[in-house]
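In what follows, a single structure is set out as structure tokens and then discussed.
For this view, one protein chain was removed and the others were kept in their places.
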Amino acid sequence: MAEFSQLDAGGRLRHLLSLDGLDADLIRELLDRAGTWCCRPGELPPRSRDLQGWTIANLFAEPSTRTRASFELAALRLGADAINLDVMLSSRVKGESVLDTIYTLQAMQVDVFVIRDAEPGLPEYVARHVEGHVSVISGGEAHLSHPTQGLLDALTILQAKGGFRDLVVTIVGDIRHSRVARSAASVLTTLATGELRLVAPAELMPEPDEFPTAVRCESFDAGIAHADVVMMLRIQKERIAATSQPDPDRYHERYGLSAARLRRARPDAIVMHPGPMNRGVEICSDVADGPQSVIRQQVANGVAVRMAVLAHIAAARNARTL
Amino acid sequence: MAEFSQLDAGGRLRHLLSLDGLDADLIRELLDRAGTWCCRPGELPPRSRDLQGWTIANLFAEPSTRTRASFELAALRLGADAINLDVMLSSRVKGESVLDTIYTLQAMQVDVFVIRDAEPGLPEYVARHVEGHVSVISGGEAHLSHPTQGLLDALTILQAKGGFRDLVVTIVGDIRHSRVARSAASVLTTLATGELRLVAPAELMPEPDEFPTAVRCESFDAGIAHADVVMMLRIQKERIAATSQPDPDRYHERYGLSAARLRRARPDAIVMHPGPMNRGVEICSDVADGPQSVIRQQVANGVAVRMAVLAHIAAARNARTL
Partner (left out) sequence: MAEFSQLDAGGRLRHLLSLDGLDADLIRELLDRAGTWCCRPGELPPRSRDLQGWTIANLFAEPSTRTRASFELAALRLGADAINLDVMLSSRVKGESVLDTIYTLQAMQVDVFVIRDAEPGLPEYVARHVEGHVSVISGGEAHLSHPTQGLLDALTILQAKGGFRDLVVTIVGDIRHSRVARSAASVLTTLATGELRLVAPAELMPEPDEFPTAVRCESFDAGIAHADVVMMLRIQKERIAATSQPDPDRYHERYGLSAARLRRARPDAIVMHPGPMNRGVEICSDVADGPQSVIRQQVANGVAVRMAVLAHIAAARNARTL
């Protein structure tokens, strides 16, 4: 199979499937652009006509209120038409192939497909087959990649800390199965983050060849020491059972973020979580809602980042067709 | 728990959770404003840009085609972006708390939440926790409250009768479990309606301390005599079984509105029903579709009332932030 690139000949994004291979300049451009779409609570969100006349199709096979809504609002606030389809589902009902569904929507002049599916490789498979003017954005791909989440995490850290070079970032939880952790590690590595630490029980650590730049430790108390950023991951109940702390209370004791444990981090450390949270399992409510939490800022940045990606893709297409 | 008010310091609506405690002036202002959004069939409905740049999220946990569609159209015709989420459902799938779902959407710059849920207290619970610029509108709360339905009922009566002071209004059916009856009684009492009568089998009458201003009677023939307004409620099949008329035919005989029974009311009496109707149970088709029925006008007024509430809330927020 031929090499696939999500970049066009000019080095701009044609698709966004993964943060791997994006250079620091492109990521910084996207974060800068996203920064211009942020606003304070109570202000009407910035809008533009950058995507006027464009059609965005949100194809979400997994239930995902938050990410689907975030993409839908990003599209609407840029002036696009947005349609939502539980498309993998309805395709299965009638037995149509994924690609025929995509070709059908493409023929209806859909410009951007936002795809979330549990099947690894699906976004690239679609991106390889769409026409030259059509773009694919991954809304979360199996355990592999969640690029807009990685960007919103980077933007949130940048806003709080002003940079990455001197930071210690600790990611905690089910790293093995986490697309959030993989995309965060990718973008943080590209941005030359000082130190990246992974904290997880042995069973939830990734394979040795993954996360090559990260320090691994099984002890949360050790991993959180002097951290600037503590990024908690969602843990699924059934995954807890497979660990050496096989019930939620014992898991919480070892790998939950409490106020006491947070005091081991730097005093100005920020606390992140991609949501949805299991309060009382991987994170205590007083921390999730406390002064060091930037969890809601992450969500707000999610819309801004998705607007930035869509606007960048539109500008890139316009530049190609001039 | 601190006292909660749905009004802001200026006495305008910040939220709309209940009609209890709204004074007659505020209700009349809403009805007047709604009157300006009405139009005749075949005319294009009035539109405005009052909510341009606003985002409305419809969170409906119960299936409700009509009310959800009514709020969605009200939002679109005021220029807002509207997103629909089966949010309680999808939250349950991933186990996220209601409040985290709300905070997530709030962080995406949702300005108004329209909430329908079977859990009593949920709208107020949400309203207590959202940020100062965010509003909550109840789209129907358990058996307790359905404020926009109460307003549309009042508007429909006002249009037909010109006022409330000399009217006899008879509400018939499962009053015990009806949010429609409670909101109607609230607004009609505030507007000083002449006489409010409740007609129901004993098992479906509300507790003695509820509906304090209303006259109760078990006989429909007595309760409808000389009525100006006959408001029929939807009866659920399983509720009929618990009454002294335990099958639908016998229930219909005692508590169904037929043309014969309607003749006991005033000749110019109007017939109302919140929908969806059980034709042949609580109401006969010839009455539902007859010249005294204002049932479709109620639905049309529903969109107008919801536009009025949204526009009022937007104007109130703008006034607060000037």
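Note that the chains take the letters A and B in the order they are written out, and that residue 1 is the start of every chain.
Keep this in mind: contacts are C-beta pairs under 8 Å (C-beta built on N, C-alpha and C of every residue); 3 or more make two chains touch, one makes a residue touch a chain.
Worth saying up front: this structure is predicted, and the values here are computed from it rather than measured.
Asks: Touching the hidden chain in the complete assembly: which of B:55, B:70 or B:135 does that?
Replies: Checking each option in B:55, B:70 or B:135, the one touching the absent chain turns out to be B:70.
Asks: Which residue from B:10, B:42 or B:267 sits in contact with the chain not drawn here?
Replies: B:42
Asks: Among A:7, A:39 or A:83, which residue is in touch with the absent chain?
Replies: Among A:7, A:39 or A:83, only A:83 touches the chain that is not shown.
Asks: By the contact criterion defined above, which parts of chain A meet the unshown chain? Give residue numbers in ascending order.
Replies: 53-55, 57, 81, 83, 85, 87, 90-91, 93-97, 100-101, 103-109, 131-133, 321
Asks: Spell out, residue by residue, where the missing chain touches chain B.
Replies: 39, 41-42, 44-45, 47, 63-66, 69-70, 72-73, 76-77, 275-279, 296-300, 302-303
We take it that only the chains that are shown with their structure count from here on.
Asks: Overlay chain A and chain B by their C-alpha atoms and let me know the rotation angle in degrees, rounded to the nearest 5.
Replies: Best-fit rotation on C-alpha atoms: 120 degrees.
Asks: What whole-Å value do you get for the distance between chain A and chain B if each is reduced to the mean of its CA atoms?
Replies: Centres of chain A and chain B (C-alpha means) sit 41 Å apart.
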